[in-house]
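Moving on, here comes subunit A:
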Amino acid sequence: MEGAGPLFQMEGISKSYGGVRALQDASLSIRAGTIHAILGENGAGKSTLIKVMAGVVSPDQGQMMLGGNPVQFASPAAAMEAGIACVVQELSLIPELSVADNVVISNPPQRFGLIDRTAQRRIAEQSLLRAGAGDVHPMALVKDLPLSRRQMVEIAKALTRKPRILILDEATSALTASDVSKVFEVLKRLRSEGLALLYISHRMNEIAELADECTVFRNGRNVASFPAGTKSDGEVVQLMIGREYQNVYPEKPTAQADAKPLLEVQNLSWANRLHDISFGVKPGEILGLGGLDGQGQRELLLALFGVLRGLEGEVKIEGKATKLDSPASARKKNVGMALIPEDRKTEGLMLPMSVRDNLSFASLDMLTVRGIVDKTKEAQSIDEMVKLLAIKTGALDSPVSSLSGGNQQKVVIAKWLMRHPRIILLNDPTRGIDVGTKQEIYLLMRRLADQGAAIVFYSTDYAELIGCCDRVLVMYNGAVETELLGDEITEHALISSALHIRPKENQPRERVSR
Partner candidate 1 sequence: EPEVVSGPAAEPDCFAPWSADTKFFKFPKKDGPYRIALANGYIANTWRIQMVQTAKAYAAQPDVAAKLKEFKVVSTGEDVPAQISAINNFIDSGYDAIVVNAQNPTAFAPVIKRAKEAGVVLVAFDNTLDTQDAINVNVDQKGLGVLWGDWLVKHLPNGGKVLEVRGVAGTSVDTDRHNGIHETLQASGKDFKVTEVMGKWDDGVAQKVAADAIATNGPFDGITAQGGDTGVVQAMIDAKHPFVPFGGETENGFRKFCAKFSGEGLKCTSAGTGPAQVAVAIKTAIAALEGNVVPQSVKLPLAIVSDPDFKDGQDYFSGESDNFFVGNSFPTCGINFTAQEIMGQSKENQ
Partner candidate 2 sequence: MVPVTANALPQFIRKADPAVLTAFGCIILLLVIGGIYSRSFLSPEYLLQQLKVASFLGVIATGMMLVVLLGQIDLSVPWTVTAGAMMACAVAAYGPVGVALAIPFGIFCGALIGAINGIGVAYLRIPSMIVTLATNAVAQGIMVIYTGGFSPQDSATDAMRYLATGTILGIPNAAIIWLILGVATVFVLGRTSFGRSVYGIGNRERAAYLSGINTRRIVMIAFAASGALSAFGGVLLAGYASKAAQSMGDAYLLPAIAAVVLGGTSILGGRGSYMGTVAGVILITLLQSILSVMQMPEAGRQITYGLLIILMLLLYGRSPAIR
């Protein structure tokens, strides 16, 4: 790697939103041919920083230099022009357009002034292949793709621009381990081709594998920069959260009470996507759902929550067959179910509405008397939840969209905990959440279980499943492949069942990055 001067520099960058200081006198310097990781807890200002770099947000103060020359970006287009491409945390794909349209979007090939669809397709196919997403059909509409595929398309799109600087803001947060390893190969190749890469992730293992340099942000400032590998995970985390950090996962109870299952599923099937699934969850138990992404885990959770039509099989609550045909029926007192959905921005929150209104939204039935909201009770419950989850917000009346990703996720969880649910379904709840907050969520899950809740927890992160779950169902192609109990829950077991490889017979070939 060449030791030339920095390719890109930012100095004294500040940005406030109303009273909130997202960035304060922040600076950053990145070199070509390196991968520069940015770390920091939720709300530290990472996304804001890269939005400034990408011309999405204009800073209140500060300068940027590209290749030694001062630059200013009036728009994303201007930043792109300068060779900065960005894979943002908020996906930037156009849902109604095809994958190919999206991939070439900023500079489509043209003939006689019109877009050349044939050439576009060729370019898109190449880019998808380069991004390790050769399985995505270029004519598919983006809105029809699962989140993880969309994220891959997003990366393909960024690559198509042939950028000098590529920014990835939690670009892997929705990806499964196998996708992540494909993406990593791509990123490493790009590094060797001389690009500067800026990489934001809350997954420490990813950073350990990829990064050459690290910068830690806290409260809108860069607090430390150091070559990767020179600090232990513990030290890094301490820099991030400003306190000592250990013991991520709470202790699991040694023995399970032999209570009756609270939630029981028998021979559940749906539309060729779920096949003959049976299991039970007891109060106090955390049941994990594992497997590669897209094996029916999300559908299973939606089915339980009453969203899917045409289910076969039976769902029993406390041994009684119960028909759940809407989230409204699932959240009823006699069922007491809650679902933390997949996509907080479109399924969990009403972004323009206030934090307050979002928090009480799922519990309105409990906070009202004959349809009229009891304001005092509402305020109490909200207060309780803000404290319980330590939600960081300027004012409860500000729109929830102004919270950082992690705090938004906390709001989603809080709005359901307000109902004191007995059965809690979590659909990858720690996606895009910093280690500190993650730990809080693990603790919370265990505490809720200890208080008698039955928890079903889907995660794309194997470590979480291992750390948190009493039992894990590994799914493959819409069916339960394996059930792992207690000590059986190891990374090895999880991966081999996920890949549909019989343990003992075959060792997993692929070692998924950690």
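The definition used in the following text is that contacts are C-beta pairs under 8 Å (C-beta built on N, C-alpha and C of every residue); 3 or more make two chains touch, one makes a residue touch a chain; residues count from 1.
As a selection rule, all candidates are chains of the complex that A comes from, given by their letters.
Everything numeric in this text was worked out from a predicted model, so none of it was measured.
Undergrad: For subunit A, which of the options 1 or 2 is its touching partner in this complex?
TA: 2
Undergrad: Show which residues of subunit A lie in contact with candidate 2 when the two form their complex.
TA: 19, 56-58, 75, 305, 307, 326-328, 330-331, 339, 341, 346-353, 357, 360-362, 364-365, 367-368, 371-373, 375, 394-395, 397, 415
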